[in-house]
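Please read through the structure below; I'll follow up with questions.
All protein chains of the complex are present and in place, except for one that has been dropped.
Order as written gives the chain letters A and B; numbering starts at 1 within each chain.
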Amino acid sequence: MNSNDIKPVPTSQVDASCRLPLLALFGGSALWLVLGLLLELTASLQFHAPGIFSCCPWMTYGRVLPAANDLLIYGFAIPTGLGVMLWVVARLGQVELVLPLVSFAGANVWHLGVLVGTLGVLSGHSTGYAWFEYPRVAAALLLPAFMLVAVSAVAAIGQRRIRDLYPSHWFFLASLLWFPWIYSTAFVFLLVWPVRGVAQAVIDWWFASNLIVVWLSLVGLGISFYLLPKFSGRPLEGRFTALFAFVTLLLFGSWLGIPQGAPVPFWLPASSILAGLLFSVPVLVVAMVCARTVCGAPAGCKGGPFCQVKFGTAAFVLSGIWTVAQACPQFAHSTLLTTFDLGRIHWQIFGFFAITVMGGFYELFPRVMASPLPLPGLPRFQHWLFISGALVLAASLAVAGLQQQSADFILARILPAFRASSLGWTLLFIGSLIFALNVFIMTIVWVVGIIKTVIGAIKAPLAVAEVKP
Amino acid sequence: MKNGFSVFCVALAALGLSWIGLVLGPVLQLGHESLTTVLNSTDPYPIQPAGAATLGLQVYKANGCAACHTEQVQQDGVVCNVVLSAPGLHPDDVSNLLSQLDLNGLTDQEASIAAAKIAAVGGKTEIRVASTGGDMNRGWGLRRSVSADYLYDQPVQLGSVRIGPDLADIGTRQTDAKAILAHLYAPQSCTAGSLMPSFKFLFVTRKVQGSPSPDALALPQAFAPPDGFEIVPTQDAKNLVAYLMNLHVNVPLYEAPFTPSVAANK
Partner (left out) sequence: MKDPAQSSTDHQENPPSASVSTVPLWIFALTLLLIFLGTVYFDHHSGWFNPQIYSPFENEAQLEAYQPKSGSAAMIARGKQVYEQICGICHGVDGMGKPGQAPPLAGSEWVNASSYNRLAHIPLMGVNGDITVEGKDWNMAMAAMGASLSDADLAAVLSYIRNSWGNKSAMVTPEDVAGVRAAIGKNPVPMSAQQLEKMPQ
């Protein structure tokens, strides 16, 4: 704290400076979340009535599913994470957000990219690489869009009033570095100069795993390392332990992702097995840091943001245990190529990431918009919907996955478990409507407020003018 | 923290290590792979697919077939089976011995010991290598998939979830193009209770003009078009079928060896 001589910016001013980019990020992401879950629901209808969309190529399962999955990651998870991140770095630095218009532009280009990508996948122009299906045009939009938001975030970190880096800073900086890195790697090696043969699949696995495991963890943990101490009113239990978790997460987590049994020389899956075993270290350390921080906190949570972040962080630990278990060769063998892994991915996205960022969102949004949420009971309802939806979804996919090999991969034999996933999607979908409702009502209230002010400003001089003569 | 720069360097090194290991390494090792040969032969492998099959992969990709189907055969183990090729001069002794020995599912050493025992009483044997695993039991391939199988695929469509069966060896299992077309048009007409969506949009239903088209699908009554109409595949459907029929995992390679089956020696 070497720069306390600078006059601190009032927090309300810090919050207000984030308003424009955050509205752009959250507005789009709420829309994409609703649409993405609707598409997931549409896709899972396939398991209830297989012939349902047979005449419409746009609605065939193989196009809807990747479009929906990508909407959840690119449409919802990344922009929402970036939005909460921008606010956290502004708050941590106690400065107004630098270059808000740059991140505002970035957010809009990002959402344009997601739109183009989704239309591309649905119209049959998918690249064919899992979690990287968006065609080249969309990918070329997403990368610069991310960079624009990242510039704003890095600039905000650079301008911070408190010079000490808080642990969340490391996580955020690494995530801002890592996404362009992995995305450009996949872009160059898969779309621009495609490598030959199965090396494509290796790069795609590496990219997807780093996006879903490492990137989401970096952002989600960065948020929860900021919010948990804030809510519990206690310092984060230990800076160096958090540093250790950070380094081991990067070191070991980034080697995950090559599935066992993949048609590649065995040193590649073996590296991922090794990384999976070692991944238990960051998971354990994160669990320890968070438990020590929260333990003995006076504040109860009652379904509020604190509750959400606590649940999200606990879900991270569970997803980490899931990852470690899947790396174990004996266990992996019985779940290979089943929906078991899909369960882990959706648990990672919803159980951990979505619920954590939702905690951040409901904490920051009333402050950033400087007005209370329209229906204060709804976030709690959404929280329970998300928890139950994520649990049902992950559990049904995991159970289906465990049964799948003994059923010789004939899905009709394990249909009940698989159909249960539709219930999970429905619960999540209702939850997403509440999120979207909050974002759009608040936006409308804000826009109406601006219009009123403008009208007032236009009217005011007139009134003065009228009075004068 | 004053040492923010060192934290950055550590992060950069950790991430760079993963990039070197899982991107650069495989690109250098697998990205420059060249043709190999079939085991114990000079036949090149893989064979470049014909134009229709290459175009069919694009249809496969565009419609996201990989969302439900994998193209990778899994293998749990490898065994040696000892097969008698000639009983020799003392067939009774040999058949006595055979009834006492385990001849199937052996390791390489066990197999050579068993072969030596049979040879001692004059029998001639052959040691046949076979892959084992759930996929082999299901008849989805004779060996595991290896990187050489995908040399000509652009993009490589490995898939990650088996909602439907593995397709890596579908060309060996299903040699009837008409049957695959019928399966694409009305999956439930081929497999009752199938969850596969119908790909009707890859077909055209049209009035029969003159004599019926040779391409027209023969479907069971419940799925057939009304009288006077016929269902013919579009070029996309034909290409997709050409691609599927070109998928094989049935030749042995050095890295995935097995003994191909031929007529047994007398």
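Quick note on the criterion: a residue touches a chain if its C-beta (ideal position, glycine included) is under 8 Å from a C-beta of that chain, and two chains touch if they have at least 3 such contacts.
In this text the structure is predicted, and so the values were computed from the model without any measurement.
Visitor: Any idea which of B:V146, B:I170, B:A186 or B:I231 touches the chain not displayed?
Guide: Of all options in B:V146, B:I170, B:A186 or B:I231, contact with the hidden chain holds for B:V146.
Visitor: Decide which residue listed in A:A242, A:C290 or A:L385 touches the omitted chain of the complex.
Guide: For the chain that is not drawn, the touching residue is A:A242.
Visitor: Hey, which of A:L20, A:L112, A:A140 or A:L274 is the one touching the hidden chain?
Guide: Going through A:L20, A:L112, A:A140 or A:L274 one by one, A:L274 is the residue touching the chain not shown.
Visitor: In the whole complex, what residues of chain A lie against the chain that is missing from view?
Guide: So the residues of chain A touching the missing chain come out as 1, 4, 7-8, 11, 91-92, 94, 162, 166-167, 226, 228-231, 233, 235-242, 244, 248, 260-261, 263-267, 269-271, 273-274, 277-278, 280-281, 284-285.
Visitor: Just checking the interface: what residues of chain B touch the absent partner chain?
Guide: Considering the whole complex, chain B reaches the absent chain at 25, 29-30, 33, 39-42, 75-78, 80, 85-86, 108, 124, 126-129, 144, 146-147, 252, 254-260, 262-266.
As a convention for this text, only the chains that are shown with their structure count from here on.
Visitor: Distance-wise, how many Å sit between the C-alpha centres of chain A and chain B, to the nearest whole number?
Guide: Using C-alpha averages as centres, the distance is 37 Å.
Visitor: Name, in rising order, each residue of chain B that touches chain A in their complex.
Guide: Counting only chain B, the residues touching chain A are 1-2, 4, 7-8, 10-12, 14-15, 17-19, 21-23, 26-27, 29-33, 61-68, 70, 72, 74, 76, 134, 138, 144-151, 153-166, 187-188, 193-201.
Visitor: Please give the residue numbers of chain A that touch chain B in the complex, ascending.
Guide: 46-47, 50-57, 60-63, 65-66, 124-130, 164-165, 169-170, 173-174, 177-178, 181, 185, 189-190, 194-203, 206, 210, 239, 243, 246-247, 250-251, 254-255, 257-259, 261-265, 268, 271, 333, 336-339, 341-342, 404-405, 408-409, 411-412, 415
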